[in-house]
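Left out: one protein chain. Kept in place: all the others.
Per-chain residue numbering starts at 1, and chain names A, B and C are given in the order in which the chains are listed.
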Amino acid sequence: MKLTSKAAGTFAIAPTPFFDDGRIDDKSIDSLIDFYASIGCDGVTVLGILGEAPKLESAESESVATRFIKRAGDRLQIIVGVSAPGFAAMRSLALKSMDAGAAAVMIAPPPHLRTDDQINTYFKQATEAIGEDVPWVLQDYPLTLNVIMTNAVIRKIVMDSKSCVMLKHEDWPGLEKITALRGFQKDGSLRELSILTGNGGTFLDFEMERGADGAMTGYAFPEMLIDVVNLSKKGERDKAHDLFDAHLPLVRYEQQPGVGLSVRKYVLQKRGIIASAAQRKPGPVLSAPAKAEVDYLLSRVARFDKRARIEN
Amino acid sequence: MKLTSKAAGTFAIAPTPFFDDGRIDDKSIDSLIDFYASIGCDGVTVLGILGEAPKLESAESESVATRFIKRAGDRLQIIVGVSAPGFAAMRSLALKSMDAGAAAVMIAPPPHLRTDDQINTYFKQATEAIGEDVPWVLQDYPLTLNVIMTNAVIRKIVMDSKSCVMLKHEDWPGLEKITALRGFQKDGSLRELSILTGNGGTFLDFEMERGADGAMTGYAFPEMLIDVVNLSKKGERDKAHDLFDAHLPLVRYEQQPGVGLSVRKYVLQKRGIIASAAQRKPGPVLSAPAKAEVDYLLSRVARFDKRARIEN
Amino acid sequence: MKLTSKAAGTFAIAPTPFFDDGRIDDKSIDSLIDFYASIGCDGVTVLGILGEAPKLESAESESVATRFIKRAGDRLQIIVGVSAPGFAAMRSLALKSMDAGAAAVMIAPPPHLRTDDQINTYFKQATEAIGEDVPWVLQDYPLTLNVIMTNAVIRKIVMDSKSCVMLKHEDWPGLEKITALRGFQKDGSLRELSILTGNGGTFLDFEMERGADGAMTGYAFPEMLIDVVNLSKKGERDKAHDLFDAHLPLVRYEQQPGVGLSVRKYVLQKRGIIASAAQRKPGPVLSAPAKAEVDYLLSRVARFDKRARIEN
Partner (left out) sequence: MKLTSKAAGTFAIAPTPFFDDGRIDDKSIDSLIDFYASIGCDGVTVLGILGEAPKLESAESESVATRFIKRAGDRLQIIVGVSAPGFAAMRSLALKSMDAGAAAVMIAPPPHLRTDDQINTYFKQATEAIGEDVPWVLQDYPLTLNVIMTNAVIRKIVMDSKSCVMLKHEDWPGLEKITALRGFQKDGSLRELSILTGNGGTFLDFEMERGADGAMTGYAFPEMLIDVVNLSKKGERDKAHDLFDAHLPLVRYEQQPGVGLSVRKYVLQKRGIIASAAQRKPGPVLSAPAKAEVDYLLSRVARFDKRARIEN
């Protein structure tokens, strides 16, 4: 069940559920996994940026990852974010996660990397640290991570590390990047690589048309992501866009930096999937006007997509 | 016709039109202005970030600003972007623009400003440089400018400079900022201030509901901005959102950093408003797939809003 | 033996000693402590930036801190760097260190902090996280940490947190900052605060004259720091500068970003104080020409200060 470069479909980015007092809510981990499995996700990524990973102690990270993995069982592939300030901590969490049954780990570049060489070297060292038998996902998210990887740099990282099986693509703008990487594969300079796209899904409609294999993001209605991915693969372009466009006002609202996770947890709680929308401190709190705006957006989405109709 | 803190409505951000060889296209300046006036814009902002201002020599900047101002006449208020690495150049362009009949100037903070004090001091010095009788617009655009101004800093800048009459609001997220600034006015700690919102219009629907006075952005269908601003002011919430949502897929596409201006000029050229979509070098070029995507988005917008139906 | 705002003298920043294979070298921890005690240091700071703290797993950090603390006993006050991406990890290391007998902890701001409010809020939350009974040192090191704290912000942090007892001052330029903070104390707006200076000692000569209480930095000849601090306090200005100037060529060489720690460990190893100059990977390696340059500098220092004469 290890992740391969043939991976495709929809991988949900899971938040880490907390109780209002900041303790980890294990039962909501279970219900999250059950929900993702029930709607047909292919996998789940945990302890990513949205998983509030840096707020956890190392023992907590291991415990959360293990809980997600065990609950998923054979139903879902679990990818564990293992980005860390140092390789010792990265290695430790990677090995423990793989031992527990994770499908892969995900690594984001630290913000001080600037030159092409620095970036390439970092991922070589990371591969060494976790061991070359651990499949890993390269996260390319310049807006948040502040590291800019050109197409050529991504190619070099992938060609230098056989265990890099997937790109979590969330450059902005990013459509030409997909086209360029797929072009590299056509000209033989890049090997097979799964590309799943993030950015909250904001460009999923066209990303699929440019050659993405699917979505990996945390939008609180992963059902939409799954459907758009599938419709697009079937070539039902207009239908894919119709569904996507109905959700876009909410997708856009959820994709606001900083406050986005609050929106996401608010909706997931409203949907009954997690018990509390709380973030571990320090974290932003959704204002009353913001909640009302999200409610209004949900009601508008529900005119087109009944799954967004929430009773309460 | 000077800008005041009562300004409201829709101010279009105008691109600077070039011929394919990089020369300035004066006739397209005229047709841009005529277009903005014909659809009911209240004003036009020129030589902003989207106006490729840093690519112009100082004599060219003066010439472009003057052409826009003269053509506008009494039909539109013109705001001239005068941000510059030094105050001597800022002062010079500000004075020449006001002499030519501009309504105001717009100033963005330079990227090295970090602390609250540095920001406050910068705008005090800028006010001194241009002279206290020149009305000016404060641009708050952290995503691009990399300067973060808190609500309290904006208040201090405005209270310290009587000639600051407007905030060009484009923080992201930014809805709470509008609410906070309007709250300052209610508690008496902030004087009257016009707030027009940017960010390509991506949040215009809710920005109006939070208390914005209108829009100042460069979306290639300013007709939508005008209508949403007006519908929102009339309290026709659902109608405002219906129109906004129909355009949002294109708004989102146009709001991509770097490539956004290419999209905008492509659409404006397609609409026959400017002669060439060329940017002065160096500038990104829109790929064939991207053009096809924009065409598809236009056709989808046109199903709801006939003004987006373009023959060719 | 807890640290108070009356702390003064010289606190050495200790490197974390590793074996060539990256394991922690406990015996060299002991010899480092014994050395610092023997020359008359007042305290030692461990797990700072120079201590390669982010490369350690959390269990290792606790183990290293405890070893330093136990070996120091009553001879030296130990300050433990507890900066972490999240408050849970910070709290955990702080409590374990204090339980083991640390005198205080040191906290540096994370690099994403920009506005005055963000910085103030961060340190309020940090104080809450570690508990208000844990004395702590505020690190102000913009060159490396990329966070700019004005004099007023430092004052607010200190006035808001009674347990902040010391400023590790290493702004560059920083002399006026010392003068300003001491001025705040004269005008009654700032309470008592120990100020120890860093930056490798590059400005220690004048920092003492501006009102610093001593040095906290990692220069490989802390004997010089101790003497300059003492000479300066006795008012022997020329003697202080004569000694300082003799070391400055090496101080400057050691203060190079990135490579500095290599130089420091090279000299400490040459002096027989640690067994290996190795850094845990990834870390820069000192080139042969660089080693020869350091040797030459040592020989030049030794003409004035015999303690720099190293046999081998």
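Methods note: a contact is a pair of C-beta atoms (placed from the backbone, for glycine too) under 8 Å apart; a residue touches a chain by one contact, two chains touch by 3 or more.
What you are looking at is a predicted structure, and each value in this text was computed from that prediction instead of being measured.
By the touch rule given at the top, the unshown chain touches A, B, C in the complete complex. Contact with the chain that does not appear here is found for just one residue of C:Gln125, C:Gln256 or C:Gln269, C:Gln256.
Looking at C:Pro173, C:Gly188 or C:Gly235, the residue that reaches the missing chain in the full complex is C:Pro173. Residues of chain B that touch the chain left out of the display are 54-58, 60, 85-89, 92, 111, 121-122, 125, 280-282. One chain is missing from the display, and on chain A it is touched by residues 114-117, 148-150, 152-153.
Where chain C meets the missing chain, the touching residues are 172-173, 175-176, 179, 202-203, 205-206, 209-210, 241, 244-245, 248-249, 252, 256-259, 287, 289-290, 293, 300.
Please note the rule applied: only the chains that are shown with their structure count from here on.
Closest chain to the protein centre (all Cα atoms averaged), using per-chain Cα means: A. Mean C-alpha position of chain B lies 48 Å from that of chain C. Rounded to a whole number, the gap between the C-alpha centres of chain A and chain C is 39 angstrom.
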